[in-house]
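Every protein chain except one is present and positioned as in the full complex.
Moving on, here comes subunit A:
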Amino acid sequence: MFFHIVLERNMQLHPRHFGRNLRENLVSKLMKDVEGTCSGQHGFVVAITGIENIGKGMIRDGTGFVSFPMKYQCVVFRPFKGEILEAVVTMVNKMGFFAEAGPVQIFVSNHLIPDDMEFQTGDMPNYTTSDGSVKIQKDSEVRLKIIGTRVDATEIFCIGTIKDDFLGVINDPTTA
């Protein structure tokens, strides 16, 4: 799920960046530091959309660095247990399949794939129903339900299931 939230952060800036472009330097450093990182609390920071305000800088003793408290708006992405998510399949094997939704890595084990879908080997491994009407393979888009999440410093791992009503393939790359 995406959220547009306000976060705060103390930015340390080297004195060489002081001057006319102080603000731009602060913002670009903030973007570099924050975008693409994860925290367990908020999830994955997708993009900074605006700066609320920049507080008074405090010179740190001994270093000359100045720290600015910054308040910024950003879009974050965080998967939740129970959430329905759409993801792209990246790898299919006999254990199940792996899918990606942005930075999130999701594994759907074959325990959580409907029993009527069977694994087929070959150069394009896939899970197919007995009548061949539904096929999950690499690059398929699937709708799945998250049943477990774990957030690392740079990665988010999820366990998903498609063994429920209205879950499964939403777009087949072969027919598209």
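The rule is simple: a residue touches a chain if its C-beta (ideal position, glycine included) is under 8 Å from a C-beta of that chain, and two chains touch if they have at least 3 such contacts; residues count from 1.
We take it that contacts and distances are computed from a predicted model.
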Name per UniProt, for the chain absent here [options: "Proteasome subunit beta", "Cytoplasmic tRNA 2-thiolation protein 2", "p53 and DNA damage-regulated protein 1" or "RNA polymerase II C-terminal domain phosphatase-like"]: "RNA polymerase II C-terminal domain phosphatase-like"
Options A:Gly19, A:Gly82 or A:Gly132, residue touching the unrepresented chain: A:Gly82
Which of A:Leu26, A:Ala87 or A:Leu112 contacts the chain that the document leaves out: A:Leu112
Absent chain, residues of subunit A that touch it: 1, 3, 5-12, 33-34, 39, 41-42, 60, 62-63, 67, 78, 80-83, 91, 93-96, 98, 105, 107, 109, 111-112, 119, 121, 123, 125, 145-150, 152, 155, 157-159, 161, 163-165
